[in-house]
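Let's turn to chain A:
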Amino acid sequence: MISRFIDYVAGYLKSGVTPGEAGNALWALIYIVLIFTGVSIAVIAMNWLERKILAHMQVRLGPMRVGPHGLLQPIADALKLLIKEDIVPDRADKLVFWLAPVAIVITSFLVFVVIPFGPQHAVTDMNIGLLFMLGISSMSVFGIIMAGWASGSSYPLMGALRSSAQMVSYEIAMGLAVVSAVLMTSLGSSASGTLSMIGIVQSQQEQGVWFIFKFFPFGLVAFFIFAVAMVAETNRAPFDLAEAESELVAGFHTEYSGFRWSLFFLAEYAAMIAVSSIAVTLWLGGWMRPFASFHGPEVRIPLFWNHAGTAADPSGAIDLAFAIFPAALFFLLGAIAALGTLRMPKHRIFRVQTIGLGLFALTLGGIGLLLLAPPVRDRIQDIFWFCFKVSAFMYLYIWYRGTFPRYRFDQLMKLGWKFMIPTAIGVLVGTAAWGLTAVYFHG
Partner candidate 1 sequence: MNPVATPFFFYLLAAIAILSALGVVAARNPVHSALSLVFTLLSIAGFYLMLYAPFVAGVQIILYIGGIMVLFLFVIMLVNIERAEQEHRFNSQRHVAVIAALVVAAMFIYSYTHANSMAIFPQRGHLVFHPEQAAAMETNNTQAIGSMLYGQYMLPFEIASLLLLVAIVGAVVMSKKRI
Partner candidate 2 sequence: MEITILHYLVVAAALFSIGVVGVLTRRNVVIVLMSIELILNAVNLNLVAFSRLYGLHGQVFAIFVMTDAAAEAAVGLGILIAFFRNKETVNADEIDLLKF
């Protein structure tokens, strides 16, 4: 029974297609549950990290009370939000007020259906994957407008109008930047390009270059435009004037409290992860490791590193170095946590926290050890690199928030319409011209 189960799982993992393509509803469900849990955990972790990093940027300590170094703070926050009273304003439109957070959560999580965490690790691979993502993320404007309007109050309405105007204007620049990346997919061996997310990464694999470096500087500029537009799309600092607390209290979700407010919070961070994944897929090579086309001299270590040495299953020294990177990263994190344990104050009341932090360090080290084991190591590579790149973007979001001052509304519109969109059109035309010249001279 158990061996048959293992055989089934292993057989599926070897098949190399996404559950959607295989028409396998069970695996699709498993993937959906895994992604939903993973994103929710990432949002919780992001909450703690954001408060900690912002605090350290401002030479504060940040949350320190709940758990060692405030590690359990997000859980305490979540509990507090869940047991808070759920207030519906008297002048609110009840139905729309209820529908808005639901709509916004659905739209931000639906995007994850097509995000490829690896060559086969996506819920499904659609022929119009990129179009689907852009469409669904453009629908999150509705949640904001509905929330702002249904609250029946002036501040939320102003915030909703501001943020939807901002999202609609930056969507254009975003779309144009995306088109220039899609154009690059058509320059591979297959004459026609693709909109499928997996196809885009495979095209970068085949052309041997991340699209950020292709046609320098066009790829880089397109990526830059997308990277700015995606911050504006998610209403984050420095473009967070929809929820500018000095002017509009909290923007469109001023009247929301308790569980519904936490749904907005969840949706905001999920949307940040989603747009970062689009950027990673389009320009940063998706699940590919850095320098994926370099393999280095052949290395064979019995029982640990003995691959076939072909292009599909390489066995070089550089491959080995990147293969043990995930484990090394977790060992480093574990070492930092262990250092923190040693530096905890030696006092009776800190004993529980010290033990907790020590256990946390041990857990991180254990994960590192697990990632060293050959079967796990080889299967986790693509997922790890994807998540690593996305977390770099998450750090950038926090960094922006810590450093940039907020834009004024007219400055924001000016930047969007008078700089981003013309530059994006220029990049699109330049990419097309360069691509045509390349095809003309080489193919």
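The set was built so that all candidates are chains of the complex that A comes from, given by their letters.
The rule is short, and it goes like this: contacts are C-beta pairs under 8 Å (C-beta built on N, C-alpha and C of every residue); 3 or more make two chains touch, one makes a residue touch a chain; residues count from 1.
Everything numeric here is computed off the predicted structure, so don't read it as measured data.
J.: Of 1 or 2, which one touches chain A within the complex?
T.: 1
J.: Give the list of chain A residues in touch with candidate 1 in this complex.
T.: The touching residues are 20-21, 23, 93, 96, 99, 126-128, 131-132, 134-136, 138-139, 141-142, 145-146, 149, 157, 161, 164-165, 168, 171, 192-193, 195.
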